[in-house]
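With one protein chain removed, the remaining protein chains of the complex are shown where they sit.
Just so it is clear, A and B label the chains in written order, and each chain counts residues from 1 on its own.
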Amino acid sequence: MSPVPIPRTKREATEARGPYGRVGQIIGELDDRLGVAKGGRTFLDKIFPDHWSFMLGEIALYSFVVLIATGIFLTLYYEPSQTQLIYHGAYVPLRGQRVTAAYASTVDLSFSVRAGLLMRQMHHWAADVFLGSIVIHMARIFFTGAFRKPRELNWTIGMTLLVLSLSNGFIGYSLPDDLISGTGLRILFSIVLSIPFVGTYIAFFLFGGNYPGTIIIDRLYIIHVLILPAIIAGLIGAHLFLLVRQKHTQFPGGGRTEDNVIGSPMYPTFMAKTTGYLFMVTAAITLLGGLAQINPIWQFGQYQADKISYAVQPDWYMGWLDGALRIMPSWEFTAFGHTIPFVVLLPSVVFPGLIFTLCYAWPAIERRFTGDNEIHHLLDRPRDRPKRTAAGAAMIALMFVLLGASATDVLANFFQVSLNEVLWTFRILVLVVPPLVGIFVWRICIEMQGGGADIGKRKRAVLMSRSATGEYTTVPTAPQPDDEHDELEPIPVPVHIDLEPSGNGSDDSGVRTVTR
Amino acid sequence: MTDGTDHQPMPIDVANFDDPHLQVAAVDPERAERAIAVYFFIGMVGMGVFGAAYWQNWKPWTLGLSLGVGLFFIGFGLSAWGKYLMPQGPFTEARHALHSSLAERDAIAAALTERTGVVVRRRSMLLGLLGAGLGIFGIAGLGFPLLRSLGPLPGKALTKTNWRKGSLLVDGNGRAIHRDEIDPGGLVTVFPAGYENNDATLAIDQTVLIRAQTGPLVTEPGRATWAPDGYVAYSKLCTHAGCPVGLYEKELRLLVCPCHQSMFNIDNGAVPQFGPAPRPLPQLPLYIDESGFLRSQSGFDQPVGPGYFER
Partner (left out) sequence: MSRLRRAFSSRLLLPGAVVVGVALGGIIAFGGSATGASGGGAPASYGDSAIFYQYPPTSYVPAGQALFATFCSSCHGSRAQGTYRAPNLVGVGAGTIDFWVTTGRMPAENPNAIQAPRKPARLNDQQALEVAAFVNSLDPSKPGIPNVNVKDANLADGADLYSLNCAACHTITGAGDELAFGTYAPSLRAATVTQIAEAIRTGPGNMPRFSGNLTNAQVRDVVAYVAETIQHPANPGGFALGGVGPVAEGFVALLFGVGLLALVGYWIGERS
């Protein structure tokens, strides 16, 4: 475009802006420099399918935002060092004790920094919610088959996000160097030791020497605040980019096909709903952070390698590994001057390796077993894929049994039964429950498939009355407002809205195409 | 901008204001608007209370409750606005096929294969040398600094503790243990004298001393002198995953590891009786010196702690 002369009077300026006022002027300036007008409108018109299960990934995204925000606050106060000092802070039972700078700075953050405890607790609750929502989002993707072509790469990115977030969570709660998380680091050292051939080397490299060393907290810190969050943020960006580029999947029905997307436009509807959801996710984490105490490290004391507490479990998302460690039989293989401790290697290294490999490979496995190499933008109902749904349910059941197995002592204490019996119970449950759940779910899917189109839906209520002679009559009640939608035909997002109501009062789509 | 140049006419959808798709979803928009206004107001009040709570340094739960309530109602109002007071649609857009035309695909495949062929024809040795060079860079240039510089080689560090012949048993405060001090059923965490404050070796030297009874205790054949006057000492480092085995049940005569509930019988050399531990806790042979203080006859007869490949 040829350059427009810069206006000199107010009237000239108003005229120069054009029919859309300042907004149009700003867009013009941006477009001149960045070329954003066309792509921007496509972005604003972007359609998001509305199903509620599509919002689960947003919980993960927004709890990540909370993690970053609260995490930045924490980095301004936390000191990542194992240097010893004498505590002289606000918490009386620690005064005079020898503690590390990492522990002391975390206690000070909890007691002496305004809103420090709230931020610490919000950060920890957000991590638990982040991982919980990743798992439930991953389950939704799995059960609806959203990982199929063309979205296998996004599934891989998502799995990597899960593994990295698990690691970052474990590292994060080990940073305060308290008695309970320090025990977890000792177990980590032993797990690395158990790897054949290279275990002792990797363990010594990681810890800078034999356990405990003096540098592990420093190293874990930089991994936790820089290396892993940077990778996670980048992968989230790639995850969202693929979602935008390939467009979201949707359930069949209601006019939805493989060639369209039906839902709400980005601006203003989706932006309003999702920003509201951001606030509500943050609100939930804030309420938890203020009202429910989590990880009260001042009660645990400084970690010391000869001290231990009972009722020590890792955070819930590591519980499956701890449970596997507890129920594993004590197999250790010694021959030719070497030892392979299968009792630690199998549940902590081989088992999660197998599980993650299975999850990463699942799109390929399914492609192989179903012979389906088509592009899918429409989702499956879980009942329509009984085998996949049963396999997923069995996996979830396995995880829950192992999670329960990590709490053997707490459960034995709560229900007042023998600890030894509880452990044996879980050894049996872990073998028996997943296949049973799988078969059970498979049968439910088959049943639901044969149940007709309205199975699982709310039915219209029915009034039964009995005549004087004992006959029953049923009369359907009047429809609720939600029961019958006047299903409108979907239309493209209109570019212009004529703010003068049209004279002919059309009740169907009043969209006309004009040329400007 | 109305300069009139290079502005191509294009078909644009125009909707009427009273188009049913543009009507709001709420059955009673007035009521919805009032409700959302209330939510926003509560949100404002919540935020205001948070501001006051922060300024006045109130307790953490007031900060969390006020901020949480404020955020929640603002979010709830905004989402409700998006759900009930915005055009109900439904709107649609076309999914254009992601893939390019076959011709485009062929063109890029050709670019990769044919151009490479032009460069590499009869020069495959160069390619091999380049590959080898990059490979060595990957291993020596990236791998070595990232791994080897991080820490020392394990060497003998896992096999040796600081317990020697004649090491005096001391508790965490450096106090020696006299034979008359501990009643039967007592338990102390002990270290070799001089090493009780050494954080670097605290983990590997830690030993649990139990006065199981009066009179000697023979845990295994060949260990007749190891537990004089009922004082028996085992490594405190669990042979499963390295947690300190600090839990002693004196009537059951069991050491229980709190981490994964391995149970060790102190009468037979701490052989695991239950749970995942694969090996007994190494026993430290003790003797009582002329002054009546407990000392070790030697170090442990095997590496302490969990298993590893070189064990």
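We adopt the following convention: a residue touches a chain if its C-beta (ideal position, glycine included) is under 8 Å from a C-beta of that chain, and two chains touch if they have at least 3 such contacts.
What you see is a predicted model; the values in this text were computed from it and never measured.
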| item | value |
| --- | --- |
| Residue of B:34, B:59, B:105 or B:148 in touch with the missing chain, whole complex considered | B:59 |
| Residue of A:214, A:309, A:370 or A:449 touching the missing chain in the full complex | A:309 |
| Selected residue (touches chain absent from view) among A:103, A:221, A:277 or A:362 | A:277 |
| Full-complex contact with the absent chain, from B:36, B:182 or B:241 | B:182 |
| Interface with the undisplayed chain - residues on chain B | 59-61, 64, 79, 82-83, 171-172, 175, 177-178, 180-189, 210, 214, 244, 246-252, 254, 256, 258, 261, 263, 274 |
| Where the unshown chain meets chain A, residue by residue | 50-56, 58-59, 87, 91-97, 110-111, 117, 121, 125, 128-129, 132-133, 136, 179-180, 251, 253-254, 273, 276-277, 280-281, 284-285, 288, 290-296, 298-301, 304, 306-317, 319, 403, 406-407, 409-410, 412-413, 417-420, 422 |
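Note that only the chains that are shown with their structure count from here on.
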| item | value |
| --- | --- |
| Rounded Å distance, chain A centre to chain B centre (Cα mean) | 18 |
| Residues on chain B engaged by chain A in the complex (per definition of touch) | 1-3, 5-6, 9-22, 27, 54, 57, 60-65, 67-72, 74-83, 86-87, 89-95, 98, 147-148, 150-154, 157-158, 172, 189, 199-200, 202-204, 206, 236, 240-244, 246-247, 258-262, 272, 274-279, 305-311 |
